[in-house]
Structures are given as structure tokens and as C-alpha cells.
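Here it is, the structure in full.
One protein chain omitted, others in place.
Labels run A, B and C following the written order; every chain starts at residue 1.
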Amino acid sequence: MEKTAQPARNFASDNNAGVHPEILEALARANQGHVVAYGDDPYTRSAVKKFEEHFGPDIAVFFTFNGTGANVLSLQSLTQSFHSVLCSAYAHIYTDECGAPEKHTGCKLIPLPHENGKITPESVRHAYHGVGDEHHSQPRVISITQSTEMGTVYQSEEIEALARFAHEHEMFLHLDGARIANAAASLGQTLRQATRDLGVDVLSFGGTKNGIMGGEAVVFFHPEQAHDFLYLRKQSMQLASKMRFIAAQFEALLTNDLWRRSADHANRMARLLEKEISCIPGVKVVWKVEANGVFAQIPHHSIEKIKKQYFFYTWMEEESIVRWMCSFDTTEDDIRRFAEVVAVAVKE
Amino acid sequence: MEKTAQPARNFASDNNAGVHPEILEALARANQGHVVAYGDDPYTRSAVKKFEEHFGPDIAVFFTFNGTGANVLSLQSLTQSFHSVLCSAYAHIYTDECGAPEKHTGCKLIPLPHENGKITPESVRHAYHGVGDEHHSQPRVISITQSTEMGTVYQSEEIEALARFAHEHEMFLHLDGARIANAAASLGQTLRQATRDLGVDVLSFGGTKNGIMGGEAVVFFHPEQAHDFLYLRKQSMQLASKMRFIAAQFEALLTNDLWRRSADHANRMARLLEKEISCIPGVKVVWKVEANGVFAQIPHHSIEKIKKQYFFYTWMEEESIVRWMCSFDTTEDDIRRFAEVVAVAVKE
Amino acid sequence: MEKTAQPARNFASDNNAGVHPEILEALARANQGHVVAYGDDPYTRSAVKKFEEHFGPDIAVFFTFNGTGANVLSLQSLTQSFHSVLCSAYAHIYTDECGAPEKHTGCKLIPLPHENGKITPESVRHAYHGVGDEHHSQPRVISITQSTEMGTVYQSEEIEALARFAHEHEMFLHLDGARIANAAASLGQTLRQATRDLGVDVLSFGGTKNGIMGGEAVVFFHPEQAHDFLYLRKQSMQLASKMRFIAAQFEALLTNDLWRRSADHANRMARLLEKEISCIPGVKVVWKVEANGVFAQIPHHSIEKIKKQYFFYTWMEEESIVRWMCSFDTTEDDIRRFAEVVAVAVKE
Partner (left out) sequence: MEKTAQPARNFASDNNAGVHPEILEALARANQGHVVAYGDDPYTRSAVKKFEEHFGPDIAVFFTFNGTGANVLSLQSLTQSFHSVLCSAYAHIYTDECGAPEKHTGCKLIPLPHENGKITPESVRHAYHGVGDEHHSQPRVISITQSTEMGTVYQSEEIEALARFAHEHEMFLHLDGARIANAAASLGQTLRQATRDLGVDVLSFGGTKNGIMGGEAVVFFHPEQAHDFLYLRKQSMQLASKMRFIAAQFEALLTNDLWRRSADHANRMARLLEKEISCIPGVKVVWKVEANGVFAQIPHHSIEKIKKQYFFYTWMEEESIVRWMCSFDTTEDDIRRFAEVVAVAVKE
């Protein structure tokens, strides 16, 4: 195995982290004998029950391979090809899925301006037009990301307002919850309070960025909207044959609040990182640190210097804004050492 | 966890089995610190080198989530939407992927008659027409499955003949190798001898049915055909963020010939099963047992009886043909006990 | 304008003919002042009323540019991407639309064997499986062509039986009526008797092969199935801006039974052609001449000889079967002269 000069843990992304030990143990436990493939197995049924414990009854839950799969299948379940999806111009579905939503649903994605990573009913209203006109893609879904791509967190009333707008206009509200655990932890809410209770219709429930090995769940709060999901998932190449090994991870994530313990820790590390770097002259944290990411404007010359020791992503090239993410396994030591590297690079 | 009355191991499918211990260990070993996501990590580079050891240099290797993903991406790399793909009417891509190839590539799949699960240059030639005529989908790929959906194995000269036909007609040969390990083991060949050396252009290299947890590889023997693969994979929702955990499994599978040990065992168990049931009056094995599956015509009344104790699939309803698969973990005891159940059910 | 040595009228296809004078006059009459584009005009409303006169009330009628557009939009209105469409292996939608149905609907088209160009409930039943299984495309539409691609005509009870099978299995019956006029004329039926009254759900109503300049209509006999048609048509690039000029043609076609006069004539010419060539030794008419096409097996050597004077299509290369079509403007003289050319070529 080739060696890398990088430190054991970086701040590039929460998906650069490995797997939480409780998840690995769950995988080993699930490796008993034969079970029917494709989800008709006791592990999957048991994991679905865990979701019902957290989100309440009368939901439909399905596992997919990854977040893009969960997002695309969520949207596909709610749309036909002549519909449009309204989302932030910085939404993951808009900028980071290589056009997967457009390719697979046929829909148009309408980018909206963001405020601190969030869209508002006003911005949605501005883009809501052409309804009933065959020349225009018909608005059908509002999609938001929680916590946002800018590390901020929608307040409950902000989501409720978007849900209200959606439902008053025969639209649906989809929530890309790749980091919903971080948001719920940040808000001190249960998973249900953070989603279903606010009017969300369909949730992409993420696990990979919160310490599982791989897999995502789509949760429908109106099961009739999942009517065709099994076929859509298979046709979209998102049906795992050895489903039990995705299910077992989610079962573990939802047991003994592992989801919250991990998210809380990552959030706390982000606040610590914010504190450590805020005092460095030339470093400016640009959005509120409400989840597990810190976005900072730093001197352009320092970016490459830091990258020599720590891999991470420049978020906005022109504005010299970078993104640093914390994970379930980030340590206080990691942060102090990183902050030192930043301080040195910025000063030079 | 709810209890199932079924025995520990069944004969429904090789994907009903769990994970080989060497694979689980490899997963645990890969769980060290942070690495860059999406495949730019030492585990993935190392696994790719393993493929080069087995298949030779100048290949392009990519990991996907599952076999349908690998097949669709293989075809998409070789086609445009107005092309057609010629395959057996019983090919997995034709019958068991819920139309994923058509949906994602836009291509037409042309079903050909099979002989013992195999297609021939003659059947391809018969379907090769309309070339240069804008009204017809243009033949572009021949796709075969090895070992076949009927448990048989193409002989080398049979694949060579199909490759020759393809290349003489500006077509490509794709091999769905969900069970290529079983075929190579059956033929006593290396993986390279069983694929690249016969003229195969693109290979879906399966692992899930041979004891890994999940994942598949696409191997291009002409790397220029993979020019756009990275984008197609991401857009097709088949890019794993924590790629190292797929790569590590394949590294283990290709180390110390685990792939062959597991496949050889499963093949041997299938031959034992064949032997045990062949002597039961009323049971007729319908295709040669050349890999890890046994296909038998059994009295219709017995099917439901056996299914009460062992879950499995009826392969051809009208002909009363069933499929029984062996896995890396099938034991001789499993087979004897199952054969007894069959014998009793058939006799009644 | 370059000269062609071919005779004024050939037997290649009914779409090689020009435009009926009554259609041209209608186009000129429609060329008055400005009207709203895209179908919200008096010509379109008037043409729709003509359809209601012929097919009865409570229908939904839309115009498209061509037959492929009408067929694809019919299917798209009835399906989702994980559905399948069952049709003859010689159906126009299966063989002559370059994969347009697959590309646009995402569906799988399942080819069925034909008998005299027709499919039967038995052949449909054989292909109707995998229902409720997420791995299989779900059967949703039976599509037939009337008159068939082999120049034969389904009898009323044959269509009724297919409609019954469809509706008993939660499927729909689509009729590709590129030559429905020839079929209705042949059967002595009204357009309604030939379609709606037999249980057809959606009809592609052809005009181009019956003397109009261009355009096709999709007729829904259950208007709720057309709920999204306006959007699907626009998105499928089948919405004409100067719609009045398609509408006016259909208005004329449905006025004073122009559709029947033209179809009757073409049918009669086909019977005459059959009579004239049947007596030529070496020429064998292979399917019943029930509409406006004659399919004949002729000596292979004669095909190129005849093509030197008359352009036409070889229908089945290996069987040496050719197709000769008659049009609204074919004359008895045309037929006698052509039959002489055939007789000479075959004899040589």
C-alpha cells in the first residue's frame, strides 16, 4: 500500500472519514448465513422498524447506494419529465451530481439565489411562473439541503414556510438530508421534529457523511408517493443485492443515538475550529457555523500552502473561500494542529 | 431480529450468501484514518494494480456499486442512443434489470435465441441488418454473459468467434462477468485468458456473487473507450464516496486467488448437487452443469413443497424448470440435506 | 431541378405520393390573416369537431408532426419508464423508428411473433410475466398496427380480444393507425367502428399515407389519459406553431369522406396489382391483400432488375419478399405497366 504524507485525518470532507466502529461491528453481525437478496430479509425489516421508531408510523423507507441515488429517486418519484425542481444555485443536486437529476428525471432544475445557503419563499415565488403553459417546465418540487452546503442550518419556521408555499401551489418539499443528523443535533431536535413535523414530503436520509460505510435511505412521509419506487430504484441501478449490509448500518446508526452522538461531536469540533481560526488575522469565517463545516475566506496565497499538508476544497475560487469539514472522528488535537498550519500559511 | 424458519444456507442465489471472512478483514483493514473520497486514494490505486496483475497492463478499471450499474455503464461507454445491443433473450441485461439499459443508454436491446444459454455468430448475423439505414437502430455491441444465465460456460473458441464477428462489423464485445470467476475456474483459465485474450472489449467483473459485500468493476481492455467513464459513472449515480471500501474488497478478492478458491468450491458443490439429484426419479437436469448453478425440471407439484423449506426461484414457469445455485460457503452437508428434501417432495 | 428517370408514380410507399388536391385547397383556404399559434385557433377547433363527428364525443384529439411522434406520444401518455410495450416483432414502432420509443419513454418494447402480421392474445399471454417483480419491466401497453405492416387487416373480433386481454390485465390497447383508413375501408366500417367501438384506448390516426402533406393525430378515447399531453407534446418537439395548417388538412380529410374515397381507391388498386402479378410464374403473394399493400416473394435475381425502373423496398431479404404499396393516386395504367416490368424481370 503506497504511503501518503498527509495526516491521519483531514478537513476535506466528512466523507473522507472511515467507518464508525459500531457500524463495522453491525456489519460483522449481519454476516450470518444466507438471507434473501434485494431487501426481503430480516435485517432490512428490522432497520425499517428503526426508522418508524424515529419518524413515526405510516412512512415508506427504501435504501439506496448513495446520496445522488437517493436524491434522484426522490425527485423521480415526485415528478414527470416536464416538471421543474426549484433549488439553491449551490444545491448539491444542482452543482455536484454531474447533471444526474436532469438526465434521469428529464426535469429542469431552476437555480435560486441563496441567503446563507438557504432559499426563501420569496425566491421560490419569483421563479414560480409559467404554470399551466405548455411551453414551460411546470414547477413541481422545492428541494432544500439541511444542513446547507454553506454549513448553515434552516430554522424550523423557515422550512415550514417553504413547505407551506409548496403545498399551497401543488408542489412538494424534498429535503436532501445528507447531513440532516448534523442539523437535528444542532437544533436539538429529533429526526422527526427536524423533517416530517415541518411538512417535508420526501427525505434523503444520509449516513455516509455521518460514519457509515455506504448507503442512503429515502423516507416518504406520504407512502402513496412511493407507489412505483421499487421499479424506479431497480431501473436506476440503485437496488443492492446484499441489502442486509446497508440495512444493518442504518440499524446501528439509529440505535443508541449513534447518529446524534456522531453529529454532535462533529458539530462541536466545527465550532472549535471556528474559534481557533477566527483569531488568525486574514481569516474570515463567512457563514454562521451551525453544523459541521467551517467556510472561511483566507488569503489566496495561503491556499496552496495549506493544501500541501492538508487536502481540502476551495469552495468559491473567485472569492477565495474554502471549506473545512469536521467528522465523527475529528479530535481536538487535529484541530489545533490544523489551525497552526493555517496560521503559519496565512502569515507568510 | 425476527426469526426465519429457513436453513442457514439456501440454494436461491449466490447473492443470498454473506461475505467471505477474508473480505470482512480487508474492510476492517481499510478503515484507517481519512483518505480522499471518490477513488483518489491509495486503496483504489492498489486495487487497480491488482487488476493489472491479473489482466495485464494498459487497461482502465473502475468500480461501481452493482452489476446493473457495471453493465449499463459498459454499454453506455460503447454506444450512442441510436445504437442497438444484441444479446440472449435470457440475458440478465434483457430480462432482469427492469429496463435499465434502455432507459439509460436509449438503445434498443435485441433479444437473440440461445442454445444452452449461449448466443452464436449465426444468431447475431441473423439480427445484424438495417446497417446504414436511419430508420433502424444501428447494431453496436454484442453482449454475452459468462458463465451464462443457464449455468453453462462459453468455450474459448465460441467467445473468439463472437469477438471476431463483432470486430469485423464495427461492433464491440461486452462480457457480463457477474460469474466470470466461476467460468474461468471451470475452464482452468486465468482471468485474462478468459476475457481479454479472447477479444472481449469491456468486462463487467463481478464480485458480489463470489463472496464480497457489494461492488462491481468495469474493465476496459482498450482504455480509450473509457474516455468519458468518470463523468458517465457520476451522472449514473454509481460513484461511491468512500470508494476505498469497494476497492479493498476487490484487492482481497484478487489476492491469493481468493476469487478462484471461492469459485472452484461453488462449482464443485454444484456438480455434487447435480450428482445427488440426478438419481431422483422425476428430476431432470436440463443444461450442463459447468459453473455453480443447477437447472432442473421437476414435477410441478413438488416446487411449492420444496419452497416451504428452501427459498429459490422458478426459472421457467411453463416448463417447470427451477434454478439452484451454490456459493462459496455451501457445504456438502447442505447439499445432502437439500437433496433429501427434494427427493421427498418429488416422490409425494 | 434535377431529373429522375423513374416513372411518375412508383410502388415504394404510399408516402412517396404527393398531396391530394382537396388537401392543397384546404391549405390555401386556411392561409387567411393571423391566428394564434400552437393550436388555440378556429381551424384547430373546427378540425377537432370533425373528429368528434367521426369518433363520437368525449375524446381528446391532438395533432403531431408525424407518425413516429404520434406513436411515441401515445405510448408516453400511457406509461412510465419501467413499463413495457408488447407488439409485433415487425411493428413499425419496433423496427422502423430508430429506437425512438425506447429513447423517449424509457420503456422496453417486447417483440412478439406475428401471424399474417397480427399478434394474438396467446402471444401476448406468453410474454406477460414478471408482473409485480421489481426486476422486470412491467407490461403496460399492447400496441397493434392496423392495417398491419404485412398489408393484412385485423378482424373486429381479433382487436376486441386483444382489448379484452389488455383491460383484464391493467394494460392499455394502442393502435398505430398510420393506415387505419385503409383498414376501415377494407372492412366497410366507420372510423369509430374500427377503433373506439372495439376497445382501443389510444389511436395514432394517420394522414400522411392517405394523401395529406404532413401531420398525424393522436386520439384518446379516455380523455383523462391525455392529462399531460400538452406538456409531453411540447417537450417532445411535436408542437407545431402554425398548427392551423395541420388542422386544416385533417378537416379536409374528414370532410365528404375524402379519407374513405382515397383509401378505397388505394385498396382497390392493390387488389388489381395482386391480380395482375399472381399469374406471373415465379411470383407468389405471401400475405392476404386486405389493404393497399402487396407482399410478394419473387426470384432474387429479379429484384435489382425491377428496381432499375421502379424504386421499392425489399421487406425480407433472406426470404426474397418485396413490398409494393398503392396510393390514392395510383392508376390502373400504372399497375399494368408495372406488372409488365415485373413479368419481364422475373422471366429473364
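Assume contacts are C-beta pairs under 8 Å (C-beta built on N, C-alpha and C of every residue); 3 or more make two chains touch, one makes a residue touch a chain.
This is a predicted model, so every value here is computed, not measured.
> The complex has one chain that is not drawn here; which of the drawn chains does it touch?
A, B, C
> Among A:Val61, A:Leu109 or A:Leu273, which one is in touch with the chain left out?
A:Leu109
> Which of these touches the unseen chain: C:Val219, C:Leu239, C:Ile280 or C:Ala343?
C:Leu239
> Of the residues A:Glu25, A:Asp58 or A:Asp96, I need the one that contacts the missing chain.
Selected residue, touching the omitted chain: A:Asp96.
> Against the chain that's been left off, what residues of chain A make contact? List them.
Spelled out for chain A, the touching residues are 81-82, 84, 95-99, 102-103, 106-109, 111, 129-130, 134-137, 317.
> Even though one chain is hidden, which residues of chain C still touch it in the full complex?
On the side of chain C, residues 1-4, 6, 8-10, 12-13, 15-19, 24, 27-28, 30-37, 42-43, 45-46, 65-69, 72, 97-100, 103-104, 208, 213-214, 231, 234-242, 245-246, 311, 327 touch the unshown chain.
> Need a quick check: the contact residues on chain B for the chain that isn't drawn.
Within chain B, the residues that touch the unshown chain are 38, 80-82, 106, 134-135, 138, 228, 230-235, 239.
In the analysis below, only the chains that are shown with their structure count from here on.
> CA centre of chain A versus CA centre of chain C: separation in Å?
51
> Taking each chain's centre as its mean C-alpha position, how far apart are chain B and chain C in Å?
That pair's centroid distance is 42 Å.
> Give the residues of chain B that touch two or more other chains, as numbers and ranges in rising order.
In chain B, the residues touching two or more other chains are 97-99, 103.
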